[in-house]
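Data block below; observations after.
Selected chains only, in their assembly positions.
Per-chain residue numbering starts at 1, and chain names A, B and C are given in the order in which the chains are listed.
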Amino acid sequence: MKSLIGKRGKKAGLPPESLVYVGEKKTEKIKINLINYNEINFEEKEIKRIDECQEYKGKALTWINVEGVHDVTIIEKLGKDFEIHPLILEDILNTDQRPKKEDFINNIFIVLKMLSLNKNNEIISEQVSMVVAPGYLITFQEGIEGDVFNPIRERIRNNKGAIRKLSVDYLVYSLLDAIIDKYFLIIEKIAEKIELIESEIIEKSFQKHLQDIHKIKQEAIFLRKSIWPLREVISSLERDDSLIFKETTRLYFRDLFDHTIHIIDNLESLREMLSAITEIYLSNLSNKLNETIRVLTIISTLFIPPTFIVGIYGMNFKYLPELEWKWGYPAVMIFIVLVSLSMFFYFKKKRWI
Amino acid sequence: MKSLIGKRGKKAGLPPESLVYVGEKKTEKIKINLINYNEINFEEKEIKRIDECQEYKGKALTWINVEGVHDVTIIEKLGKDFEIHPLILEDILNTDQRPKKEDFINNIFIVLKMLSLNKNNEIISEQVSMVVAPGYLITFQEGIEGDVFNPIRERIRNNKGAIRKLSVDYLVYSLLDAIIDKYFLIIEKIAEKIELIESEIIEKSFQKHLQDIHKIKQEAIFLRKSIWPLREVISSLERDDSLIFKETTRLYFRDLFDHTIHIIDNLESLREMLSAITEIYLSNLSNKLNETIRVLTIISTLFIPPTFIVGIYGMNFKYLPELEWKWGYPAVMIFIVLVSLSMFFYFKKKRWI
Amino acid sequence: MKSLIGKRGKKAGLPPESLVYVGEKKTEKIKINLINYNEINFEEKEIKRIDECQEYKGKALTWINVEGVHDVTIIEKLGKDFEIHPLILEDILNTDQRPKKEDFINNIFIVLKMLSLNKNNEIISEQVSMVVAPGYLITFQEGIEGDVFNPIRERIRNNKGAIRKLSVDYLVYSLLDAIIDKYFLIIEKIAEKIELIESEIIEKSFQKHLQDIHKIKQEAIFLRKSIWPLREVISSLERDDSLIFKETTRLYFRDLFDHTIHIIDNLESLREMLSAITEIYLSNLSNKLNETIRVLTIISTLFIPPTFIVGIYGMNFKYLPELEWKWGYPAVMIFIVLVSLSMFFYFKKKRWI
């Protein structure tokens, strides 16, 4: 997981619309994939020169997917060709965006986080930006391995479901749905981690768990930052009455909104579980401290008085009558045992043992 | 109680409307029960083939109850026969829904959780989905033993109360009322558990209680997730001015809304009680630690100095005059007792004992 | 104080409007008191048969007060005579209601909690329901000893203040005002209890206080549940523009609303005081633990090294030169005193003593 707070500061001082890539480079080469389709035709193509995109303008529905956003010139060229506002381009290049949806005169801009898990079950976050306009959709990814958009491409290729019949808004919906469905998976994974720690922590408490809990807490903070703003984004898409988003697709976005609320609910439950677990961890710690101190007390209680008694008869007084008695030694030993036993039972009664 | 976070993730990657059963199979066979009634006529029937349902369409008021939702084909068939939107069918099959109410063009979809207690007083949750349309109601249950709908069936059969005279909205109300009444019972049960722990914890504090509290806390988190969204659901039903929900039934839904608020209030009180109890548990723990350490201190205080004194007279110095004294031994013993007593009373005064 | 969560569950499964008494029976006999008055006439009467009430219908302003609500038949008869909606009757019989105000076609229903203190300064809660209609008011009490309505009856009897000149809304206002004024008293009493504990806890901390704080915390939770919904109730009465509540009385209800807000403010202050007190209690506990452990450390520090030293000279080595020295014993004793003193001053310097 990348650091909670992004490195946006390096842009401070530059003119507001200056295009500078802010983020880590996550892929080497930029890959541009173009899909042009309607109910009947379908064409897919790897783009080498940006100019090629121009040809598809106005022809059916075009989806251009750009993987890797660190090359400012490509983004700038695309921006000019498709009349994308400089502020949008700036946001695409800055990979520390808060999820949001913004209306511009001739298109709509959506940015959100695509989350996935790496091999160590850690969250990887990638920014996905979408520029939606009547007739085309341009998506920008940072370009980490593993793409949640593939199933949708598959559906378009094979004309599965309603996707080929409907327009760009349904395509946007399908992509968002794929991204948000992934969130469920992430949350389930975290919930599993928590439940694992929980079941271990109930009996024993190790220092290690503390760090695990702390790590998950940070993941929860990160998720919160990524997911909470989604609520507004999707709700704004649902209420959108521009030319792009049609009445018929609204149902789907309402469903998506519902998913978002559900994810937020789950996230809140995660947080409550985490705080409940921290609490149990801390009281387990206290319990253990109590137990150890109880052992210490019992030992002191059982051995300190006897040690004192044997000390008495270790004194070298000339006139110490008990020392001369024949049964002195066994008598003292029995006395010590009696003293210890009576203390033991007193503690037992007091529930200290 | 099932896990707090559902297993919705297995749908990730599939097209949005693809029908896949998401949940544990809770019953073997699917049971479909159909009741058709108006003020005069009444007919009840176990449905074998879905086609049979079609015959009752438009005839008086039909209530179809489907127990078990893991057979996708049955749900799909019903969906086609009664013109149910694919998004509804998807939600019915996904048993990890957030309670909600959604308006579609020709029907209204309601989904919520029916809660009950098993033999161990643990909460069992079952999803109930309702498709309401003028003239018929289709309910879907996951199909756990024990049905809260039976009393309502009984009332329909025996024409008790107003139910046979009124239309489908009153039937919906009656079912929701039965489900929500059950919530009161659950909350009372949890409150009882809390009060039991509370009364025990006040005097003594056992490790066991910590786990009990933790368990109840999780139940409270789960209840919260199930009950909070209800507020919107019922309030939306109350304000509904579609053809299905009539002015006259509105009073009943207002009452139901009131119940929901009351349940949420109780839930919040539960949570406050739980946090108060955790606090008392933790300070009891601290108290106990204090007490044990006080005992340890007293023992050390009373025995360590005497042990030192007897150690002095255990030294083997050739010239140690006290050892020669006739009353040396008793004198030392009396001195030790005096030292111990004076320390004891000093502590008493300082309120350490 | 009764349990925080009511026993409403026993109604689960019954038809929504079935009349069942839910609560503890708090009085043996049901007492019905009728007052009929206008500016000139006044009549007060103990009602034996419900039918008698009918005669006063339409004659001036009638106030019927029913003490004891466990007899379902009486409530049912009254309900029929005065055209009270079954949902109202159900709520009257269910003594675990959340304070609320509901508008029905021909009357307004108000339910709230009347609180008082018993001899042990514990809160007793009683449900008061009011059915307000033009020309009459019916109030239902659970029937605990001690009635806050008596001063108002007195004012009506003696024609004190404006009450005889004004209509039913002013009567409702007067009753609510009497109930809410009682809340101030309760909150002051709890504040006094808290201040008492506070002043004691600052110096010393006893286990007992923990339970006291816990008890008050529960009272605060209970008060919150009773008082928070009042806000809406009174505000809704203020904004009411039915035939019953007139423009002129609005000022009074605004005043009442103000009182309610004030009570809620005070309640929040109570809660803050309680949490501040718990905090101080817990840190007092920690402080005490610290002090005890410091004593333990000092004792160990001062006596363990000397005990070791005297142990050395208790060894029986044949060749242990110091033992033969003439001034060996006093030298060792002086050495021990010096060691102890230097440790003592070191601790003093380190501020441990």
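Please note the rule applied: a residue touches a chain if its C-beta (ideal position, glycine included) is under 8 Å from a C-beta of that chain, and two chains touch if they have at least 3 such contacts.
Computed from a predicted structure; not experimentally measured.
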Which copy number describes the whole complex, given 3 displayed chains of the same sequence? 5
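As a convention for this text, only the chains that are shown with their structure count from here on.
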Since chain B and chain C are copies that touch, just let me know if over half of their interface numbering is common to both, same, or not, different. different
What angle, rounded to the nearest 5°, describes the rotation that places the Cα atoms of chain A on chain C? 145
For chain B and chain C, what's the span in angstrom between their mean Cα positions? 26
Separation of chain A from chain C, taking each centre as the mean of its C-alpha atoms, in whole Å: 42
Per-residue multi-chain contacts in chain C, two or more chains: 314
Complex contact set, residues of chain B against chain C: 148, 151, 155, 160-163, 173-174, 177-178, 181-182, 184-185, 187-188, 191, 195, 202, 251-252, 254-255, 258, 261-262, 265-266, 269-270, 272-273, 276, 279-280, 283-284, 286-287, 289-290, 293-294, 296-297, 300-301, 304-305, 307-308, 311-312, 314-321, 351-352
In their shared complex, at which residues does chain C touch chain B? 3-9, 11-18, 85, 87, 97-98, 100, 102, 104, 204, 207, 210-211, 214, 217-218, 221, 225, 229, 278, 281-282, 285-286, 288-289, 292-293, 295-296, 299-300, 303-304, 306-307, 310-311, 313-316, 320, 322-329, 332-333
